[in-house]
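Complex shown without one protein chain; remaining protein chains in place.
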Amino acid sequence: MPDLGIEVLFKGTNMLRLLQGLWVAMRISLISIAVSIPLGIIVGALMTVKNMAVKAVSKVYLEVIRIMPQLVLLFLVYFGTTRAMGINLSGELASIIVFVLWGTAEMGDLVRGALISIPKHQYESSQALGLTKSQTYLYIIIPQTLRRLLPLSINLITRMIKTTSLVLMIGVVEMLKVAQQIIEANRMSSPNAAFGVFLVVFVLYFLACWPISMLARYLEKKWS
Amino acid sequence: MNWEFIIKYLPLYQRAAILTVKIGVIGIVFAVLVGLVCAAVQYYKIPVARQITAVYIELSRNTPLLVQLFFLYYGFPKIGVRLSAEVCGVVGLAFLGGSYMAEAFRSGLEAVDDVQKESAFSLGLNSRQILGYVILPQALSTSVPALVANIIFLLKETSVFSAISLMDLMFTAKDLIGLYYKTTESLFLLVVFYLLILLPVSIVGTLLERRLRYAGFGD
Partner (left out) sequence: MKNLKKFLTLGLTAALTLALTACGQSAATSSAEGSQAAASSQASEAAEASAAEDTNAIYRTLDEIKESGTINIGVFSDKNPFGYVDENGEYQGYDVYFANRLAKNLGVEANFVSTEAANRIEYLQTGKVDVILANFTVTEERAQEVDFALPYMNVALGVVSRNDKVIDSLDNWNPDDSIIVISGTTAETYLTSNYPDIPLQKFDSYATAKEAFQNGTSVAWANDNTEVIAFSLQNEGYTVGIPSLGSADTIAPAVSKGNTTLLDWINEEIKTLGQENFFHADYEATLLDTYGSEYEDSLVVEGGETK
């Protein structure tokens, strides 16, 4: 068995730094998702409004954001904003902005889908039962929407965590960059460290995302 | 905006776009194949293979493509497996996309009601005919929206290929920024070329989706 270089992770504070790198990624996605959910609900609700102009604007926003690779958006925001507006953003802030823009679009689409998936007869039946409009939403529509929405939005969290690996490319020191630094600092003593260290990064990402995916699946099964 | 610069480096972007599309398409074709195999294994509940596909799907869906590629391109040569960047790109895309495609096919297959199979059987169709004429046409048309979404998703994911030294659109833009400091122009070309690739796919996808809705039975 050749030396696979996992031992470099036990030198100094290397393993801790790797985990801190993961935390940077998690922090970016958790902040972004926390902001995206309320914004996404608003955008999603706006998309079901009858007003054509509102609908068109939200549709264009959704399409623009969803068609561009996230990496391109990161570059546009990170380098583009300073050039165009003179606002200087740190890599982390730029990432949060991009993830919020993207998360809001995705969330908005999910909300829209969940809202229109509630059959019309639900509204009609509640009206027939004498419920007021706000009662209909509070007791009938929103609970059903939430059940459809929750598993999907939990899935969005794992998608965000995975996408945070891209922020390496705009200079944020997250897990992959720390991994590269560790490999670089130990190139002489462990030339094969790239295998072991990247394997550990792979496993750590899996451990971060897998339980969240499982939770989403469990909720989906339970409520379907 | 420096138009001279844009015209001068247009061919470079063209070449990069061709590379992006080429590796993207090959990767997606393999992803579809992997997806079909996985979906079939799960549909027919083949022992052992079923557990292996389940593990594969979890691994593929819960790790980022960038990390998969790093491991494949920089890590694997340490144990003697040396793949070119192009091959890594295709393998990475197939590894990531396979699980998403499998999911799309699975939901399509599950959407075909048992009644349909039973009715077809009682009409005297053999199992191959049932698969070919009853199950697959309905399953595939149900899968189309998910398939199109996956194709767009995978084409977008190709942007991380720059990390393994493939001269795709992303790397070309980054490289030109580093060489000639023309950020605005380089980013402008980047966006235009991604739109040229992704917008047609998105539009064709929407049209196809609408067309196939008629194929549904009984709604």
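Annotations
Each chain gets a letter, A and B, in the order it is written, and its residues are counted from 1.
Methods note: contacts are C-beta pairs under 8 Å (C-beta built on N, C-alpha and C of every residue); 3 or more make two chains touch, one makes a residue touch a chain.
Bear in mind that the values here come from a model prediction, so they are computed numbers and not experimental data.
When the missing chain is restored to the complex, the residue among A:V64, A:L129, A:L146 or A:L207 that touches it is A:V64. Of the listed positions B:L10, B:I46, B:A111 or B:L199, the one in contact with the omitted chain in the full complex is B:L199. When the missing chain is restored to the complex, the residue among A:S36, A:T136 or A:Q180 that touches it is A:Q180.
Note that of A:I41, A:L152 or A:A194, the residue touching the chain absent from this view is A:A194. For chain B, the residues in touch with the chain missing from this view are 1, 73-74, 77-78, 82, 85, 162-165, 167, 171, 174-175, 177-179, 181, 183-185, 187-188, 191-192, 195, 199, 203, 206.
Looking at chain A, the residues touching the absent chain are 8, 11-14, 17, 56, 59-60, 63-64, 79-80, 82-86, 88, 90, 169, 171, 173, 177, 180-188, 191, 194.
Everything that follows uses one rule, which is that only the chains that are shown with their structure count from here on.
The centroid of the Cα atoms in chain A and the matching centroid in chain B are 20 Å apart.
Interface residues of chain A facing chain B in the complex, by the touch rule stated above, are 2, 4-5, 63, 67-72, 75-76, 79-80, 83, 158, 162-166, 168-169, 176, 179, 191-192, 194-195, 197-199, 201-202, 205-206, 209-210, 213. Residues 58-59, 61-64, 66-68, 70-71, 74-76, 78-79, 152, 156-160, 162-163, 170, 173-174, 177, 183-184, 187, 190-191, 194-195, 198-199, 202 of chain B are the ones that touch chain A when the two sit in their complex.
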